[in-house]
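The other protein chains are all here in position, but one chain of the complex has been omitted.
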Amino acid sequence: MKGLLKQAKSAKPKAHSENSPKKGGFLTDIVSISDFSRGNIELVLENAAKMEKLPRDRKAQILKNFVVASLFFEPSTRTRLSFETAAQNLGARVVGFADAGVTSTKKGETLSDTIKMVENYADIIVMRHFLEGAAKRAAEISRRPIVNAGDGANQHPTQTLLDLYTMKKEFGKIDRLRICLAGDLKYGRTVHSLMYALSKFRDVTVYLVSPKSLEMPRHIIEETKHSLRIVETQSLEKYIKEFDVLYATRIQKERFPDEIEYEKLKNVYIITPELVAKARPGMRIMHPLPRVNEIEPEVDRMPAALYFSQAANGVPVREALLSMLKGAEK
Amino acid sequence: MKGLLKQAKSAKPKAHSENSPKKGGFLTDIVSISDFSRGNIELVLENAAKMEKLPRDRKAQILKNFVVASLFFEPSTRTRLSFETAAQNLGARVVGFADAGVTSTKKGETLSDTIKMVENYADIIVMRHFLEGAAKRAAEISRRPIVNAGDGANQHPTQTLLDLYTMKKEFGKIDRLRICLAGDLKYGRTVHSLMYALSKFRDVTVYLVSPKSLEMPRHIIEETKHSLRIVETQSLEKYIKEFDVLYATRIQKERFPDEIEYEKLKNVYIITPELVAKARPGMRIMHPLPRVNEIEPEVDRMPAALYFSQAANGVPVREALLSMLKGAEK
Partner (left out) sequence: MKGLLKQAKSAKPKAHSENSPKKGGFLTDIVSISDFSRGNIELVLENAAKMEKLPRDRKAQILKNFVVASLFFEPSTRTRLSFETAAQNLGARVVGFADAGVTSTKKGETLSDTIKMVENYADIIVMRHFLEGAAKRAAEISRRPIVNAGDGANQHPTQTLLDLYTMKKEFGKIDRLRICLAGDLKYGRTVHSLMYALSKFRDVTVYLVSPKSLEMPRHIIEETKHSLRIVETQSLEKYIKEFDVLYATRIQKERFPDEIEYEKLKNVYIITPELVAKARPGMRIMHPLPRVNEIEPEVDRMPAALYFSQAANGVPVREALLSMLKGAEK
């Protein structure tokens, strides 16, 4: 498969971080979106596009006879199934667990010891953990590549990459896009990572739409405002005509300090066909899913509904990442 | 594998139903046994017989590089293992979950959204759900074939097909068989589906043996009595000399409205070597398993005990079904 996937060597800018040493330019662990240079992000997106065109039997040669460990210390169907499908599509064998309840963690084993065990027989380790920093810690310990499939409220870099891939595929570019992030911007790790990732591109406008109590953390705005154009508002309608993308997130009643504010705002952030009708025809709606009631089911049938394709993009993006980590030497 | 499996085209009668549109005559979803014509049932049984003779390496080509999703919102070892073995024997990759506890369902995701996610990367979706009608709903939504592995108390069509395959294999026919259904006929979905399926064959006699409070629902008898000869009784011994098949089901103490009736009847429905001795030598005992104490372990060694072979037949029947759904276009 040598010539097939674009190698990291040809990428221009390179990320450098303590936690993710490099090999021929590409990362040897996927821990945080901050470890990615723009060049590395684009490399992933290009390889994901190639994965979509590759015949199944050729794809199944890429990680043939490799073992991918899928360690979900915290359950997640969507992400786990997507990774396990990707790994198997590449021809890899998958071993692991879907739930920490069935692991030695119950007996008091440390994450470090679990990783030292699994690295002995897996070539790549995909893990989701309930603690922030768990993936970084695992990457420090393990001599095998670690792929962070979510660590607490902290990072979920493959979600961000599939979000970017979805935008690139739909609009042909990420530079110059006008993207609205709406809903709970305070607790959603998805939108946090997306802010950092978008700040690596050029002339992106981000509209931050949330109730007062669920605003984007100030430090994230400070860190990204040099390269993003940021517009803050509580109104979803005000700038709707300008959006290329409306990225919605789940907004939970429990997050509101008082019920009166919730009652006042709850319907403002629900995406209805009427709302969508006010946007430009090319606007697309994204959502990391699962949704509860942020988007009305009637919207699913509109051309604006991009969220199911977005979920589907998880597989080629993860195929690309796993294939790029093949043989990584740490 | 083209010439190998008998194609649906050659089948004569064809089922038509809203929920299961057709492709070349065969179903594109396996939702309910009612969707099957006699021709389609026979086609499945013929293909199952072929599966038993097919060398493993040839069988492993049939769904090579295909992905089968195995979604068990409600646990079931027997059915899940049998489906997952069948899928893998055909060369498919399997992804999924064994327990809804590890899914996004906990976060409030609808079945519809789960299906819309999974159809993006699986070629065929096998699902068990705790709600009646879940498989039908999934089939309406999904552009991929849905195989119902049980939806609440409603349907379990692959169980019925393996029951029919077991009878066909043992007796060489289904027409003219005399079949006793014994035990809990009120709540057992297995025996309900079997009634409908048997009514598609000719001159079948069904003996319905149950306590008064657990009788076969009247509407099922009404719907099938035009083509089945039905004999109702509370005595297992009365007609035992006539049975070709004694199909036993689990009978649970909790189902009885009063304990006195339970104490009176409980032993009447336990199958003992003494009872079997009263039957004709060719009689065979079937049971959907798991059994608790409906059949005494001593019966296992008698030639009449067909229930373990019956369970084993689940694999070729499911192999046949999955292979027949390959490439189904909805």
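Assorted remarks:
By written order: A and B. Residues from 1 in each chain.
As a convention for this text, a contact is a pair of C-beta atoms (placed from the backbone, for glycine too) under 8 Å apart; a residue touches a chain by one contact, two chains touch by 3 or more.
Worth saying up front: this structure is predicted, and the values here are computed from it rather than measured.
Contact with the undisplayed chain is limited, among B:60, B:131, B:265 or B:302, to B:60.
Remark: the omitted chain is touched by one listed residue; of B:50, B:169, B:255 or B:291 this is B:291.
Although one chain is not drawn, the whole complex shows that of A:97, A:187 or A:262 it is A:97 that touches it. Within the complete assembly, B:311 is the residue of B:111, B:311 or B:325 that touches the hidden chain. On the side of chain A, touch with the chain left out of the figure occurs at residues 64-65, 67, 69, 93, 95-98, 101-109, 112-114, 116-118, 120-122. Mapped onto chain B, contacts with the missing chain fall at residues 56-57, 60, 72, 75-78, 81-82, 84-85, 88-89, 98-99, 289-292, 297, 300, 308, 311-312, 315.
Following the convention adopted for this analysis, only the chains that are shown with their structure count from here on.
Each chain gets one centre point, the mean of its Cα atoms, and the points for chain A and chain B are 41 Å apart.
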